[in-house]
Every structure is written in C-alpha cells, then in structure tokens.
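Yeah, one chain of the complex is gone here, protein chain that is, but the others are all in their spots.
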Amino acid sequence: MAHYREHERTSIVEALNPARQMKVMGRLVRRRAKKPGSAPGTLVSSGPQKVERVRVRFLDYDEKQLNDNEEASIDECLKLKKLPTVSWINIDGLHEVELIGRVGERFEWHPLVQEDIASPGQRAKIEEYEGHTFVTLPMLTWNVERKEVIEEQLSLVVGENYVFSFQERYGDVFNGVRERIRAGRTRIRSRGSDYLAYALIDAVVDHYFTVIEEIGEFTEVLDERVLADSSQDTMQVLHALKRELITLRRAMWPVREMLNSILRSETHLFDDSTKVFMRDVQDHTVQALDTIESLRDVVSGMVDLYLSMVSFRANEIMKVLTIMASIFIPLTFFAGIYGMNFEFMPELAVRWAYPALLLFMVVIGSGMVAFFRRKGWL
Amino acid sequence: MAHYREHERTSIVEALNPARQMKVMGRLVRRRAKKPGSAPGTLVSSGPQKVERVRVRFLDYDEKQLNDNEEASIDECLKLKKLPTVSWINIDGLHEVELIGRVGERFEWHPLVQEDIASPGQRAKIEEYEGHTFVTLPMLTWNVERKEVIEEQLSLVVGENYVFSFQERYGDVFNGVRERIRAGRTRIRSRGSDYLAYALIDAVVDHYFTVIEEIGEFTEVLDERVLADSSQDTMQVLHALKRELITLRRAMWPVREMLNSILRSETHLFDDSTKVFMRDVQDHTVQALDTIESLRDVVSGMVDLYLSMVSFRANEIMKVLTIMASIFIPLTFFAGIYGMNFEFMPELAVRWAYPALLLFMVVIGSGMVAFFRRKGWL
Amino acid sequence: MAHYREHERTSIVEALNPARQMKVMGRLVRRRAKKPGSAPGTLVSSGPQKVERVRVRFLDYDEKQLNDNEEASIDECLKLKKLPTVSWINIDGLHEVELIGRVGERFEWHPLVQEDIASPGQRAKIEEYEGHTFVTLPMLTWNVERKEVIEEQLSLVVGENYVFSFQERYGDVFNGVRERIRAGRTRIRSRGSDYLAYALIDAVVDHYFTVIEEIGEFTEVLDERVLADSSQDTMQVLHALKRELITLRRAMWPVREMLNSILRSETHLFDDSTKVFMRDVQDHTVQALDTIESLRDVVSGMVDLYLSMVSFRANEIMKVLTIMASIFIPLTFFAGIYGMNFEFMPELAVRWAYPALLLFMVVIGSGMVAFFRRKGWL
Amino acid sequence: MAHYREHERTSIVEALNPARQMKVMGRLVRRRAKKPGSAPGTLVSSGPQKVERVRVRFLDYDEKQLNDNEEASIDECLKLKKLPTVSWINIDGLHEVELIGRVGERFEWHPLVQEDIASPGQRAKIEEYEGHTFVTLPMLTWNVERKEVIEEQLSLVVGENYVFSFQERYGDVFNGVRERIRAGRTRIRSRGSDYLAYALIDAVVDHYFTVIEEIGEFTEVLDERVLADSSQDTMQVLHALKRELITLRRAMWPVREMLNSILRSETHLFDDSTKVFMRDVQDHTVQALDTIESLRDVVSGMVDLYLSMVSFRANEIMKVLTIMASIFIPLTFFAGIYGMNFEFMPELAVRWAYPALLLFMVVIGSGMVAFFRRKGWL
Partner (left out) sequence: MAHYREHERTSIVEALNPARQMKVMGRLVRRRAKKPGSAPGTLVSSGPQKVERVRVRFLDYDEKQLNDNEEASIDECLKLKKLPTVSWINIDGLHEVELIGRVGERFEWHPLVQEDIASPGQRAKIEEYEGHTFVTLPMLTWNVERKEVIEEQLSLVVGENYVFSFQERYGDVFNGVRERIRAGRTRIRSRGSDYLAYALIDAVVDHYFTVIEEIGEFTEVLDERVLADSSQDTMQVLHALKRELITLRRAMWPVREMLNSILRSETHLFDDSTKVFMRDVQDHTVQALDTIESLRDVVSGMVDLYLSMVSFRANEIMKVLTIMASIFIPLTFFAGIYGMNFEFMPELAVRWAYPALLLFMVVIGSGMVAFFRRKGWL
C-alpha cells in the first residue's frame, strides 16, 4: 500500500498529458463503423484491430467427458454443433468479420447478432431469437498506471448446447470458470449451457467489484491529497476521476437493466434454478451501482472541499498583504511628512521630536497589530 | 485530425459572434405559424422557405421491377396509389402547402397529418390513423464550421403500399437506402412498406451517432484547451457546447419514446419480423442518449475545472502582489525614517549606520522571502 | 426586432423595482379566500375584483342555425339548458359569486365545481361529475412591458349540450374559435359540446407557444447582453427570468397531467374521434414543457457564464493592480534609499551614481514587465 | 403590510441566535421515546409534556340532536361507543398514556394505533384495522415571530360512528368545523363519521395554504432585501428559510401519499360521495407541494443572486483600491526620485523643472484616469 501510494504521487500529473485526455474522451464516444443507411446485419470491422490474430478455444463437456482445445480452428468448432455435450467456444479478436459470418451462418444466427458481435461499443443487452439468445455486456478493468477504466465488449451467443463468447482482446476473467469445468464433478459440469452463460456473466460482474475497489483506493489517496495539496493538478485528477466514474456508470447501468429483464422472465434462456443464481448476480450489480453513486457523491464533496481550500488560501494570502500594507503604509506617510523640506517646520528643531515620533509609530503599529489580532487575522 | 484542430483554434471565437448566438437560441424556440384558435388541420406554411422549389422523387419497386424517377411531378405520384408495388415518394420542401393538401386528399390522410407535415419543429412521434401511420422525427447534422447542430424535420406517412417522406431541405442521409433498393435482390426489395419505413428511421438514427462523434471530438479539443487557456472565450465556447447538447437531447429524447411505443405494440404498422429490427434501432437511440448524458456530465466537469483554474490564477496574481508589497513596503518605511529632516537624529552622523541599515534591510527582505517560501508561495 | 431590443435596454432595470418584485412573488403564492374549516362548496369571492362588471356572452348553434349574443343576461343563458343545440356561454368576471351559484343550481353542478370556479389559482384539472365535467386550466400571456407571465384561470363546465367558460378578465384567445363558429359549415358546427371544449383547450394551449416564443426572444436578448455587460442588473434580470420560467412550468405541468388523464380514458367527456385531436394538444403541451426545460437549462448556463465573467473581470482588475504595484513599489524603495540623510553615504557624491541608479531602475522595471508578459498578464 | 415589514427588519437577526438554531434542528430529527427492541404497542410518553393537563371535549350529533360538551371526562366519552349518533371526541395532550390505553382498550384498537398516537413525529399515514381506521397527519402553523414552522401531530381514529382526534396542544384549526356542526341543517350533520374525518383533514390541509402564504410573504420581504443589503445576516436568513421549506416539504409529502392511497381505494373508510371531496383535498395538497417546490427554486435563485452581489461588491472594493494605488504609487515614485540626495542631479537646479514635473504628474494621473474610464471602472 505504501509503495502504491508513493508511485501515485509521482505519476498522477504525467498521466494527465493531453494525449491521455484524448484517449479518455475517445472512450466516451466510441466510433461506429457502420455507415448510416447501410443494411442491418452488415458486417464491417469496427475500430482498430486489437489483437494480432484471432484465437479460437473451446471446452466441450458433459458430466463424464471433457474436450479441452486451447488452439482450435474454426472448422473444429463448427462440428461441435451436432454434439449433445455443452460446448463453450471462446473467440478472441473481432477483426476477421468473415469468420463471424461463417459461424453465424452455420449456427443460423440472426443477421443483427452478427452485426452486434462485430461492432464493439454496444450497450449491455439480452435479446432472444429463434433457437439462440444473444447477450452482450462490458468487461471492465482498471489500468492502474493510467488511472483509467478499460472497457471491452463480451458477446455471448447461447444455444441449446453451446455458448459462443467473443472478446476484443486476449486475457479475460474466466480462468476461474475454466478451472471449475476442468476440475470435474462440479455443479457446472452437470448443468446445461444456460448455467455456463450464468457462470460467465457472474465472473464478469464479480470483476466489476475489483475495479470499484481499485477506484475506491485511488479515491482514498486523493481524499488525503486534497487536504495536503491545493495545487491545480489535484483538481485535474479529480476531474479525470469523475470522468472515470461517469464511464463506469454508463457501462454498468445497462447491465442492471439486462439482468432485470432476465428476472422478469422476458427471456426463456434461464431455467428457474439458474434464475436463483441470476438474482444473486443482479444483487451484485445493484450494489456495484450504489457504490459508484456513493463514490460520485464523495468525489463531488471533494471538489467542493478543494474549491473551499483554494478560497481559504486566497484569504490567507490577502490577510498577509492587508496586514503588511495596513501597518507600514500609514507609518511611511508619517515619515514622509517629516521628510518634507518646508523652511518653517518647527517640530524639526525640537530635540525630543524624533524619539517621540518613533514612539508614536510604535504605538500606531502595535495598535494595528492588536486590531488584526482582535479580528482573528493573526 | 491535426488539421481539424488547427482549424478549431482559429475559428472558435469568431464563430461566437452575437449574430450566431441568436441563431442558436432561435432553434430552442421554433416559431409556429398556426394562429391560436384556428381550426386543427389548418395548412399554413411555417417558417422561412428553405429550398428554391419543391422537388419530388420516387422509387416504386417490388422484388422484380424498379421504377426510379428523380424528377417526378406530383401527378405521377398520385397515380402510384393504385399500384400493388411499394412506392417511396420523397418530397423536399414544405412551403407549397397546397401540394401537401392535394396529396393528403388523394391518399385520404387525417387533417392533423397534413398540418403536422407543414409545421416543422414537431416532437418525434408516431400516430396511427385509419389506413395510414404518421411518423415524424428530426434529422440532425453537425455544422462543423459554426459548431452547431442543424435540425430538420422528417415526416413519414406510411400506408399499405407506400411511404411518403417529407423533408425541409435537399440532401439527406438516405443514399444508402436508395442504393440498397436499386441494387436489387436485397432484403428491402422483398419486403413491404413497413420495412422501408424501418430502413429510413434506422438511417436517421444511425446518423445521430455521426453527430455525437463529431461533438465528442470537439469536446476532446475543448478539454485540452481548458487546461491550456483560461481566457474568457473558453467559457463561452463551453456554454455554447452545453447548449448544443441541450438541443440534441431535447430532439432525441422523443425519438426514444416513439420507438418504445412501437415496441410496446401500440401501433400496428410493423410486423413482428420488422419489430426485431426496430428493437435494434431503439437500442441505438438509448445508447446515443446515454452518450449525450455522459457528455453533459463531462462538460459540467469542464466548467468546474475552468472555474477552478480561474480562481487558481487569481491566487497566483495575488501571491505576486502580496510578495512584492510585503517585502518592499516595510523597507521603504525604514528608508523613509532616515529621510526625515529632524535636526536631532544622532544615527545620521554615525559612520556605520548606513551600511548597517542596508544590512538590516537585506535581513528583513530575506526573512520575508523565507517566510513566503515556507508558506509555499514561492 | 431592432426596435424591440432598444426598448429592452432601457426598460429592463426600471422594470425591476421592488414594487414589481412583490408583484411577481405574489403570483407564486396566490391568496386563497376560503377559510380553513369552512364547508366545501362555500362560495366566496377570491382575490381582488378584476373587471368592472360581469359580462355574459353566448353562442348557441347547430349545423344550421346560430344565435350570437354578445351582451346577454344570465336569465337568457339559463333558458339555453332546454335547447338541443350546442350552447357556449362565456362569463368574464368572477366576483359576483351569487351569479355562479344561480347557474350552478340551475344546471345542477356539484358544489365543489362552483367553489373551484369562484377560487382562481387552481391547478389545471379535469373532474367528472354526474351529467357534467369540470375542466380548469390557466390562460397565460406575456406582459412585454413588465417582462412577466400573466396567469388567468379558465374554468370550463361541459354538459351534454353546453359549455360554460368562466374567465377572470375580459379579453381571451378564443377569437379564432368564435370566427370558426360564425363562419358556418366548419367542422365545429357539425359536432357536439365535447369538440367545442377541445377547441377551447386547443386555443389556450396554442397560445402557450406564443408566450414561450416571446420569452425565448427575451432570452436571446439577454444572452447577448451577458457577454457585453457584466453589471449587477444583468444578474437580477436573469433571476427574474428564472422565476418566470418557474411560474410557467408550475402552471403548465398540471395541464399535461390533465391531458394524460383524458387520453387514458379516465373521463368520458370526449368521444374517440375528438380524442385524436386531444392527442395533438397533448403533444403540444409536452413540447412546450420540453422547451421550458431547455430554456431553464440555458438560463442556468447563462448564470454560470455571467458569474465566470464577473470572476474574470475581478482578475483583470487585480492584474492591473499587481502590475502597477509590483513595478513601482520596489523602485520607490530604491529612490527612498538615496533620499536618506545619513552623513556618510559615499554614493551620493559619485558623479555617475544618479544616472546609474536611473538605469538600474529602468532595468528592474523592464524586468518586471518582461516577467508579467511571460506570465501572460500583459 | 408596512407594519409587518418594519417589524421584519428589526427582528430577523435576533431571531437567529444559536438557541433558536438548535430548536430548528431539533425539529428535523425528533426524538423517539420507544426503546429499540421493546414490544410493538408499548405505550411511553414521547417528548416533553406540552399542555398542563389533558382536555377532553366531544360533539355527539345526528341530523336532529347535538350534545356539545367542552369539558368532558374520559368516562363520558367511553359511553358514547354504544350510541348510534356520530361522536367526535377531541383530546388535547398526549402525556397521559394510560388514558390513551383505556380508550384504546374500550374501543378495541390495535396496539400499534395506541403506540402511534402516543409517539408524535409520525409520518402522515392511513392504516386500516378491523373496525377502525387510523389516520395521522401534521398540523402546521407559522410562528411569525420566530419565522419557523410549528409542527403538531394530529391523530384520528375513525370508527363506524365515532372519530377520535388527538392533538399535542390546545388550539387547532377546527373551529370552522365545530361551527358547521353546531349550525345544524348542514351537510355535515346529515352524514357519517367518514364525512367528519374528511372535514377535519380538509381543515388541516386548507390551513397549509395559510402557512405557505405567510412564508411566501416573508420570501417577498427577503427578496427585496437581498437587493438592498448584502450583509452576512441575509445569507443566514436565507439558510433558515431554506430549512423551513425542507421541513415543510418533509411534513407534507407523506400527506399526498396518504391521500393517494385513499383515492386508489386501498382503504374502505370513505364512501364514493365522500371520495369526491377527498379528491379536492388531494388537489390542494398537490398544489401546496408545487408551491413549496417553486419557493425552493426561488430561494435557491436568491442565494445565487446574493452570492453574485457579494462578488460584485468585492469587485467594487477592488476597483477603488486598484484605481487609487495605480494612480498614486507611480506618482510617489517620481516624487521619490527628486527627493534623492545625490550631489549631481542637474535637474534640481533647473528653474522650470519643478512645475514641469508637476505637469508631468498631472498628465500621468489623467492618463491613468482615462485608462480606467475606458475600462469602464470609473
């Protein structure tokens, strides 16, 4: 923790160079590749290619057997359709749209499903089609270096005996699920594709908490800093943090709606015993959103606190100026009087005039100091 | 992008002269031509005439044949009523109200439909009448020069075998749809007028994203600028941007409601297979509105950041004043003391008094500097 | 328009004297005459008498005949009850409560109806009683001189074959409706009292747009002024404008609810073909409220802009002070040094000391100027 | 009114001494006497005793007879149970809990009813039990001296042929109702206990308007004052007014919910003809809440206006400082130059040098004045 914080101090400012700002904003408005007016279901690769090559993996299992292939070809996957076992095919990389097209054709997916898979930046949603259900939700991670939320679209197509998962990049939050499948004799091995879909959604939502915890810790560091340091950087970092929370909220709010529509039985994907588990996922999503709202309120409070500190310091500065000027400007005036060159200034010849004036000045000065002390400015 | 931004820098201020301000506001409250108390269905031409002459075009098609007329007369269109093929009649320009009246009479439209077509500035809505459905929604474009959203009303009247589209100006977002119709053997050729209506609505909504993307990029440029430049212009541009987002939200929110009422089956225009596509359009609208909300939050944050920078700079200025005044006013006072002309000032005759006083002044000055350094003001 | 604006400039401030302020607030909380604890249906005259004498007019018509009486007595109106024709009786002035009582008794209205008619300041509402329906909604006008919204209550009692309309003052927005009735052979002549009620409500709601347009134009003028003039008056006018928008919103929001309850068929006054028209009125109300919300957002933005300009100008003032003081205070100090009267100040006798000091002062002064220029303050 | 306002000016500040602040806050969080974990229905006396002794009054009536007892004993009331006439028993003072217990036992009230009566500070609510309905709502009055809302709980228990009303203090808003009962031949005499309950609720809600009108007048006085006087007291009074509006809203909001649930027929207390009257009460409540919301918005606007005036005056002060300092500091410097004692300052001997310098100073000074005038600071 101590180390973490040291690191914080040095990197907060440099992390906020213009290049990064643009990056952040880029995430608020994600470019869509589809041309307005083009046909629905048009498959175009959206956004920059994020992985070198598309990687295909599958896990095909039932209670007794397991077929685990970490480097599969797409043709092997197409064959899984006929098997009665549950197949989880995971595809990393969305830039080869014709691959998505081939899978979609073979498994008879609706054209809109294929378009949505190929166009990352969708809102979380669940949509039921004949023979398959399409689920999309964002996977979120917190880039601790750049202090930003990374958003990646996960698309699931769930059929009778298969789950396809499409990701934009390698690396995910599903290792726990894979281990449970490989472990054998676990609940997941004895249940159908809907339970697998639940397990994947649950893993994604559970990871949201990791992100929120990390943002929470970062907020703690900042909260401490607001009191210690009122430099302009702090305000910039608060602004950036606010924006991350906006992003997070925008990404997670639709997940809540999606889960609500599952629980209201608007889709038939999940059977009742799985729905009990979905209710749990729903609870977690609501809790995560509550926490984000609370964090937003707290960060707003921090902005207020920061601004009040800036005002407060402005007052401090002005007090020093006022005290110095109010004491010495009148005294200088009195010195100026006796610096005049009039021929007839009788005081000038009086022997005790000089020490008397000095005494007078000390009295005036002390009077001002007493006045300021009474005002509470000293 | 680099070029884009260069352009930005020079034109932001001049784009904000008073004439333009008035323009922007003019869009918030659009003048209605109808006199209060006049009969519903009264046809009056609203607002200024926006095109030189009304242009009529139509595409009449079914799976096998296509009749494409880019410069049709209104009489040719009236004849299309009897044909079983799907006809899409597009009319650019609303100032010839008697033309709308003739079409309305021939196709037996409700008087309110005719009034609504002739009165741009309607909220997006869908209304079902006997034998025809009226849909209106705004087409939005972003004027990159003036940094403002241009709003144009699109009215659709959808019948059994025809779609009428009325626009205020030439130029639209339907070229993709036209190409798909002309291409032949596309989905659109084999389906009815409801699918055509969907395709047009989809093209309009898809174009919203283009507008939001451009505003997003402009926001990026501004966000960078807030940190670099705290001139008053920045605040004005933020104010104008906020207003564009208000306009955008006001225009798009009713589109969402309209699509909701379609999906809730409150109208019978769309059959179930088309509704699947409408659900997709609805998703896009919700996503666009989410993004606008996020942008509004971000712009609010930018205003806060800007104001904090203004305060911060005020403090910087005051610090300089305080430091200079606090060091030199007391020193001037001491110089003033020994500039007095009293006859009996024994120090004046002391040989080392002058260098001693200078030393004393250096000590006082250094003390002040040290004090300010400890305060963190230097 | 130019004239309008000139006028604006001179009258904004005087329009905001305290007397007027009180007036404005008076409208927010309208005094109710009914004593707490008195019986429901108690008829007391509320508020000041607004017209010299009560004026009664009626239009009695069916498709073929028309009886138009601009100065009727109340007894003539009571006779209309038995006629099968549609009668529209309009009464301007509410201070003769016994007149309302007589009509109410004759037409068998519920006591609460009579009380509500006599107590202006009601929320818009529709209430169905046996044999008659009571509708009340505010008529709004914009007093261009005083820049304030004038609110007047319109009460409609709609029976099988009559509509009573009660107004607080002479002058209304119904001239269009009267012309349509007198014109003959118009839709209104061939339909019942429900259509007449619709026509009156439509005229009132259409007039809301006139009010909003005028406020919109006033907002334009102000928006321009905020940039040009940061005097305190501007803030007062923004405050007053905000208050007018609050008044407007408070008055119009219940109209929306009232129309919603009509469309949800909670009352049986309107038949289906009239409801189609009511849907149109509802659309207009929603659009008017949208516009008011947008105007409120814009005015809030203008307050922010105004406040940022005040801060900005404060900084400008402080910059001037800081620059002048920072340059001349140190220089005065150096001049003070050589104004001292020490006997042993060897520099005083040096021939080039005076020009050297002047040069030194020029260097110091130029250095400060360069420093401020680098800071961007000059 | 004039008198009222004079009074205002002198008492606003003293009314806001700390002792009063505490009082106000004390109303936001009202102490509850019930110990957590104690049984429901536990009767403990809450809060300080507010009246010297419990006073019991009743009015027992039907269309023909009336039994009016202003100083009854509790035993007399218990006998009323058996009479077929409608009895209204009013009890002022809640500190004798065993009295409430006796009544509750005799009339077979649910233990929670008895607990709620004895614990003032309840939210307004209606709850139906077997054979009796419990209604509680706050009676509000405006203490014009202390500028604060006084809240008192009114509890009604309505049975077949009786209404019990419990108040915390003597003095209420029911004199109008009493007069109507005593008057004879009024609607209230011919109807049952539900109508009596309606009449009491109506009197309470009508009195809300009196409170709101008085707060509205106070707001008018303040609004005028904000423009005239930017002393810190104004802000404190605005803060206190805001708090009163928060209190008012918190107290009245549940009344609206309670009346809604009556209208939605969730309770069976009121028959249909009485419900028509309840709808009227509901309208009044909604209108009162609308007005409170508007007042809150207006007071928020006043705070903004006040703060902008504070900023504005700060600028005025700074302008004076800047102008004085910018004119005289440079001039003092030039005077300082020629006050130096260098031996070789050729200008000193030039005859026209002194008038020339004076002229130069006048030019510099006038230049600064012109500069400030051009800036609009003079």
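Think of it as A, B, C and D in the order they're written, each chain with its own count starting at 1.
Throughout what follows, a contact is a pair of C-beta atoms (placed from the backbone, for glycine too) under 8 Å apart; a residue touches a chain by one contact, two chains touch by 3 or more.
Since we're looking at a predicted model, the values are computed, not measured.
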From D:62, D:96 or D:127, the answer for touching the chain not displayed is D:127
Pick from A:42, A:161, A:267 or A:291: which residue touches the chain that isn't shown?
A:291
On chain D, where is the contact patch with the chain that was removed from view?
18, 21-22, 25-26, 28-29, 31-32, 34-40, 110, 112, 122-123, 125, 127, 129, 232, 235-236, 239, 242-243, 246-247, 250, 253-254, 303, 306-307, 310-311, 313-314, 316-318, 320-321, 324-325, 328-329, 331-332, 335-336, 338-341, 345, 347-349, 351, 353-354, 357-358
Considering the whole complex rather than only what is displayed, give the residues of chain A touching the chain that is not shown.
173-177, 179-180, 186-188, 199, 202-204, 206-207, 209-210, 212-213, 215-217, 219-220, 223-224, 227, 276-277, 279-280, 283, 286-287, 290-291, 293-295, 297-298, 301-302, 304-305, 308-309, 311-312, 314-315, 318-319, 321-322, 325-326, 329-330, 332-333, 336-337, 339-345, 375, 377
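Keep in mind that, in the parts below, only the chains that are shown with their structure count from here on.
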Rounded to the nearest 5 degrees, how far is chain A rotated relative to chain B when their C-alpha atoms are superposed?
70
Here the gap between chain A and chain C, centre to centre from mean Cα coordinates and rounded to Å, is 42
For chain B and chain D, let me know how many angstrom lie between their CA-based centres, rounded off.
42
Provide the list of chain D residues touching at least two other chains, using ranges where the numbers run on.
339
Think of each chain as a node with edges to the chains it touches; is that a line, ring, star, complete or other?
line
Write out all the pairs of touching chains, ordered by chain label.
A-B, B-C, C-D
